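Only one protein chain is missing from this complex, and each of the others stays in its spot.
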Amino acid sequence: MESRELICIGCPMGCMMTVTLEDGRVTAVSGNTCKRGDVYARKEVTNPTRIVTSSVRVDGGELPVVSVKTREDIPKGKISEVMEALKAVCVQAPVQIGDVVLADVAGTGVDMVATKNVRAAAAR
Amino acid sequence: MRQYDIVIIGGGPAGLAAALEAKKSGGQRILILERDRELGGILNQCIHNGFGLHTFKEELTGPEYAARFIEQVEKEQIEYLLNTMVLDISPEKVVTAMNREEGLFEIQAGAVILAMGCRERSRGALNIPGYRPAGVFSAGTAQRLVNMEGFLPGREVVILGSGDIGLIMARRMTLEGAKVKVVAELLPYSGGLKRNIVQCLDDYGIPLKLSHTVVDIQGKERVTGVTLAKVDENRRPITGTEEFYSCDTLLLSCGLIPENELSREMGVVMNPVTSGPVVNESLETSIPGVFACGNVLHVHDLVDFVSQEAASAGRHAAAYVAAEKSGEAAASSITVKPQGGVRYTVPSILRPQRMEEEQILRFRVGDVYKNHYVSMYLNGERLAHRKRPVMAPGEMEELKLKREQLLGCPAGSELIVTIEEA
Partner (left out) sequence: MKYDVIIIGAGVTGSAVARELSRYRLKAAVLEKEEDVCSGTSKANSGIAHAGFDAESGTLMAKLNVEGNQMMEALSRELDFPFRRNGSLVLCFSEEDRPKLRTLYERGVKNGVAGLRILEKEEVKAMEPNISDEVEAALYAPTGGIVCPFGLTIALAENACTNGVEFYFDTQVTDIQRADDGWKVVAGETVYETRFVVNAAGVYADVFHNMVSARKIHITPRKGEYCLLDKTTGNFVSHTIFQLPGKYGKGVLVSPTVHGNTLVGPTATDIEEKEGTNTTQAGLSEVREKAARSVKNLPMNQVITSFAGLRAHEDGGEFIIGEPGDAPGFIDCAGIESPGLTSAPAVGKMVAGIIAGKLQPERNPDFDGTRKGILNPAALSKEERAALIKEKPAYGTIVCRCERITEGEIIDAVTRPLGAKSLDGVKRRTRAGMGRCQSGFCSPRTMEIIARERKIPMEQVTKSGGGSGIILGTNKDRL
């Protein structure tokens, strides 16, 4: 049996919660005030995931970089791999919100998509 | 002179939402004046997610949230001017502005909506002693450099202030390859969201030192380190608790100040607590027909509430323009008084005849309160008594009020908003 301490992120209360696990399965959550804490705790100890946001370089755009995000949550443990995968990325303007800038980033099965429209720079 | 019914100063989230709602409410000839090179304001540099849960029921990044409004503004064909600085607004609502294409020009506005946003408290305003080398940035400046220009302003970073921008930047700089050594917070609690503390600091093992401040900045050309010290309950550094952190960068995230220079110069009455204008139920300032919303009115935590508030200002501005045309008379008013831990309310003046069915009163508390009640008293009679599990200075609170609760109360009435123990 193992137990882990967590701070709930659901609201400003910030409940200190204790999650008890057995063979990687949650057996109990305590310290939470509401149901949201329970849901968050179970997910966070078994499969913590995050949306990763960053920016990548743009070629020929009105702006030098475009902001991006993982379209969905990715496993927390994959964050640094995702960042490294973005290092080599440079997209060609124009870019539209939702354009895939890197498919299946770091083998997560999730695409990295643009979160901003960048127009092509006016021809000089 | 050019004429517009409604001129909106600022094309950030507040200005955009105000414009759209003004249009929806029948407003014609609306113009947004934006000083930056694009619409969207500070949202453009807030590339993290977490925006729009209330408005769109989904989590968007800042630029995506802005884009939703910008698209509508384009669709509604609301006029806007970029790279345009407003230099002056007269009490008669003549707006003097400037840009490179049109030079200096004046616009006669029927109504003005102030939506200039806020700025960050600078090192100087914080009175941090030490040298003045390169490498001391406000968190927002660093955010712009990293997120909009792709530059890393530092490698080894100490952050003072645990407001949300400071926390977000701790994660951003870490992800982009910097080492964030510590986040120091003067107060005994963080002003940031719990979610940000967990996902921006804990995820990356960045320590948060509460009741700590920077007492010295070292380095003559570039920052070489800062000294942190613990502070006592009066926020004064305690001798002997100094601790040196070598770093090349100090980010400051120590509060936001509404940018009301234009408002002050035009003679708008200000609230010293919010540093924003005093407004009535219509979010109208002391100058009739001049409205304010968003961070220029009072600093918000969530953009969704900025949009909501701005929409209300837009609606009222459109109504003002319409009423001006019909010559409708003004109404008598109730004063809202914050008490017992409530620092301020927005609005602080209510004219029941002009209120919408439901009125939102936004406020902030001065300390952390657990299991306390928020109460409202109208001329001594309790109107509301609501339990809140927790209230903190970093989280804006709101109360809803029905117009019918206030209709018919005598002129000079007082509405008290206060915190009470269980």
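As written, the chain order gives the labels A and B, with residue 1 at the start of each chain.
One rule holds for everything that comes next: a residue touches a chain if its C-beta (ideal position, glycine included) is under 8 Å from a C-beta of that chain, and two chains touch if they have at least 3 such contacts.
Quantities reported herein were computed from a predicted structural model and do not represent experimental measurements.
K.L.:
Quick one: say which of B:53, B:125, B:238 or B:407 touches the chain that got left out.
P.N.:
From the options B:53, B:125, B:238 or B:407, the contact with the absent chain belongs to B:125.
K.L.:
Just one of B:54, B:155 or B:387 touches the chain that is missing; which is it?
P.N.:
B:155
K.L.:
Return the single residue from B:46, B:89, B:146 or B:180 that touches the missing chain.
P.N.:
B:146
K.L.:
What does the interface between subunit B and the hidden chain look like in terms of residue numbers?
P.N.:
35, 83, 85, 87, 96, 98-105, 119-120, 122-125, 127, 129-135, 137-138, 140-141, 144-146, 149-155, 176-177, 215-217, 220-222, 237, 248-249, 261, 264
K.L.:
Tell me which stretches of subunit A touch the chain missing from the display.
P.N.:
Per the touch rule, subunit A residues meeting the hidden chain are 54-55, 65, 80, 83-84, 86-87.
We adopt the following convention: only the chains that are shown with their structure count from here on.
K.L.:
If you average the CA atoms of subunit A and of subunit B, how far apart do the two points sit, in angstrom?
P.N.:
The mean C-alpha positions of subunit A and subunit B differ by 26 Å.
K.L.:
Give the list of subunit A residues in touch with subunit B in this complex.
P.N.:
7-14, 33, 50-55, 57, 63-65, 67, 69, 76, 79, 83, 97, 115-117
K.L.:
If you look only at subunit B, which of its residues touch subunit A in the complex?
P.N.:
The contact residues of subunit B facing subunit A are 44, 47-49, 59-64, 67, 146-150, 175-176, 193-195, 197-199, 202-203, 389-392, 394-395.
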